[in-house]
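Shown here: the complex without one of its protein chains, the others still in place.
Presenting subunit A:
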């Protein structure tokens, strides 16, 4: 089959690309559109390193065919900062040292931002459950949870 022409809204900008039918969204983001902030970890939906938002839901871009992006709105890690301004989740990941090697970080930030848009004041348990699909082998998660809590407090206007 010929390549499929896909029109999608990517980080707020209407974007067109060509994809082979079996190509995942992750492969197109990285290899065709050169948005390499989204990482490939496991390729089987277990690690969350390739997390993106699709129509407001956080999902693994390795679990989605690129052709399915037609007509959808997709946000990758590259769309999280506004202009030169880091998102509070990004800033608090830096301030709380919530990363070491950094490979899982884009996925965590996309997933955490999605959580805070749905729940401005999550409990620690809710944060840990929401981020259960994102694996980090460096931090032990505590610093990540604290960074999300600090970002949530700032976004609520409490700090």
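Annotations for the structure displayed:
Convention: a residue touches a chain if its C-beta (ideal position, glycine included) is under 8 Å from a C-beta of that chain, and two chains touch if they have at least 3 such contacts; residues count from 1.
By definition in this document, contacts and distances are computed from a predicted model.
The complex includes a chain that is not drawn, and of the options "ABC transporter permease", "Xanthine dehydrogenase YagS FAD-binding subunit", "Oxidoreductase" or "Aspartate carbamoyltransferase" the UniProt name matching it is "Oxidoreductase". Contact with the chain that does not appear here is found for just one residue of A:67, A:136 or A:151, A:67. Residues of subunit A in contact with the chain left out of this view: 1, 4, 21-22, 24, 43-45, 48, 51, 54, 57-60, 62-65, 67-68, 70, 111, 114, 129-130, 132-134.
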